[in-house]
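Here the complex is missing one protein chain, while the rest keep their positions.
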Amino acid sequence: MSQVDSTQTAELTQLSLKALQRGIQSSQFSVMEVTAAYLERIARFDAGLKSYITVTEEQARAQAEVIDNQIRAGELKGALAGIPYALKDLFCTDGILTSCASKMLANFVAPYDAHVTSKLKDAGGVLLGKNNMDEFAMGSSNENSAFAPVQNPWNTDYVPGGSSGGGAAAVAARLAPMVLGTDTGGSIRQPASFCGVTGIKPTYGRVSRFGMIAFASSLDQCGPMAVSAEDCAITLNEIAGFDERDSTSAQVDVPDYTANLNDSIDGLKIGLPQEFFAEGLDQQVAAVIERAVKAFEARGAVIKEVTLPNSHLAVPVYYVVAPAECSSNLSRFDGVRFGHRCDNPQDLNDLYERSRWEGFGDEVKRRIMMGTYALSSGYYDAYYLKAQQVRRLIKQDFVDVFNDVDVIMGPSAPTTAFKLGELVDDQLAMYLADIYTIPTSLAGLPGMSFPIGFADNGLPVGMQLIGNYFEEARMLNIAHQYQQQTDWHLQTPAAFA
Amino acid sequence: MAVTEEDVMKVSRLARLAILEENVPVYAAKLSGIVDMVEQLNAVDTTGVEPMSNPLDSVQRLREDVATETDHREHYQACAPEVEKGLYLVPKVLE
Partner (left out) sequence: MEWETVIGLEIHAQLSTNSKIFSGSSTAYGAEPNTQASLVDLGMPGVLPVLNKQAVKLALRLGLAIDAEIAPQSVFARKNYFYPDLPKGYQISQFELPIVGLGHLDIELENGETKRIGVTRAHLEEDAGKSLHEDFETQTGIDLNRAGTPLLEIVSEPDMRSAKEAVAYVKKLHALVRYLGVCDGNMQEGSFRCDVNVSVRRPGAEFGTRAEIKNLNSFRFIQSAIHCEVDRQIGIIESGGQVVQETRLYDPDKDETRSMRGKEDANDYRYFPDPDLLPVAISAEDLEEARASLPELPDARKQRFMAELGLNADLADDLTNSREVADYFETVAEGCGDTKLAANWVMGGLSALLNKHETDITDAPVSAAMMTGMLVRIKDKTISATAAKEVLEGMWAGDGDADAVIEAKGLKQVTDTGAIEALVDEIIANNPGQVEQYRSGKDKVFGFFVGQTMRASKGKADPAMVNELLKEKLKG
């Protein structure tokens, strides 16, 4: 095997997943070479970026060799055969640290593989490592990681967004051609927007949650982030589908997400919710969005203004529902069977209280407390029940709109990425970073973000695309059509060239 | 303030978090901020609206009653803080 030189490394890591697939299958380069190229880039760039918590270098090289042999023997032909990827550090990986970026799980070597972990393993993917994130997926800036904040590759003074910020930054800096993240209130779409990559949160229930450490069970959904919609489609083909281990997994047929990428979008009815363009939206972001909408119009799409009258209630609903579910989901971290245990517990209660206080970070503790409060006796009806009712109103708004349009478009986030530290003391402002993504999450609808340009500060702007239930194929088709005409998604941050 | 310091003490106890006295005011203030924001829901008329606890609005699928699991105690206990004779250990519980 030939030594991989720097030029070749740079070249290999500039390739899309699709191009890597072609090159590997046609023996242009080996899986080992591709893997080595990514590992080298990670070693070179990630010390500052902190997009990875764990790099599984040895396993990756060993796995690459096995897969090379299998491909050569004709035993492995899948779309992801030999494709390197990384996982948000909340997907369980048997024998590999799965930390949720928390001190609580700083030593947690998972004893099993998540559904998506085994799917990608079976497909012949090569795991490069586990991505940094906001602790237990709670955050919008990645500053809640217990290990280190992630930097935005476009400007390292800025946040990459959250909570899947590590993965988004890794794709943007080409430290992985594809990653899996999770989205509870915008945690794939908002970092994808901040980092200028393409990411999709499928319909709730489309991808099994088994083995994905829960934040808010009725909202969490796994999805890919990559350079292009096409690369996301290839990945989604491998991970979507019913899983009998997840009761909320949908028994709905999985189409080939790559089959209709080239369909025409002529006559496509796009709804623009007026609420997504109201006060609070950054003017430059608005301008970039408008330009992209015009581009769709130019290609035959029909633009309609629509209204989601209850969408302004999504953030308050979310900050009841998500904390309520998380307060219960995180009760299992009690220092008994796994995770952090305090030193010298005096008694059982001391074991619980100190292990949990020491193990969880501030934001996690705040949300546990908020959820405990909302569910506690005397408040349940006023907060939890009320929020669940308003949640239905929010969903109904979307159902109504989808009677008139095919998809909804709008900004993924009200601004471009903000500065590291800028919002850490302003929790409400931080929460508003997800104002446009949360309504979709509450409704369980699929949403995606793809890059459509830059603001004057040089930071990327993402377009959010919201589809009807299980219409991921249509969404990927629309984004792909845009990416066929533009090259925003192919641009790379200069510092990581 | 919507969330009092007593509320913070109470939820910390319920959630088994060893909050220190000096942290209580900070948490009370931050939680109050959230609760104040959440209060806008009170203005919404939700008469007759069915609460939505799951976006799918579908029903539970049932599993066949077959014992499929085998013993993996050693593997599963490898991540445990303290085990002996196959048991997880905690400080003595008084009944």
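Just so it is clear, A and B label the chains in written order, and each chain counts residues from 1 on its own.
The definition used in the following text is that a contact is a pair of C-beta atoms (placed from the backbone, for glycine too) under 8 Å apart; a residue touches a chain by one contact, two chains touch by 3 or more.
Computed from a prediction, not measured in an experiment: that's the story for all the values here.
The hidden chain makes contact, of the residues A:Thr35, A:Ser51, A:Thr98 or A:Thr258, with A:Thr98.
The residue touching the chain not shown here, chosen from B:Leu20, B:Ala43 or B:Val66, is B:Val66. Across the interface with the omitted chain, chain A contributes residues 90-92, 98, 100, 105, 108, 110-112, 114, 209-214, 216-218, 244-248, 324-325, 327-328, 330-334, 336-338, 348, 352, 372, 375-377, 380, 384. Counting the whole complex, the residues of chain B in touch with the unshown chain are 10, 13-14, 16, 53-54, 56, 58-69, 71-73, 76-77, 84-95.
By definition in this document, only the chains that are shown with their structure count from here on.
Note on chain placement: the centre of chain A and the centre of chain B lie 24 Å apart, centres being C-alpha means. Of all residues in chain B, those touching chain A in their complex are 3, 7-8, 10-12, 14-19, 27, 30-31, 33-35, 37-42, 44, 46, 49-56, 58, 60-61, 63, 72, 75-76, 78-82, 88, 90-93.
If you check the complex, the residues on chain A that touch chain B are 107-111, 204-205, 218, 244, 247-248, 250-251, 310, 313, 315-317, 319-320, 327, 331, 334-339, 341, 345-354, 356-357, 360, 365-366, 368-370, 372-374, 376, 382-383, 385-393, 395, 427-428, 431, 442-445.
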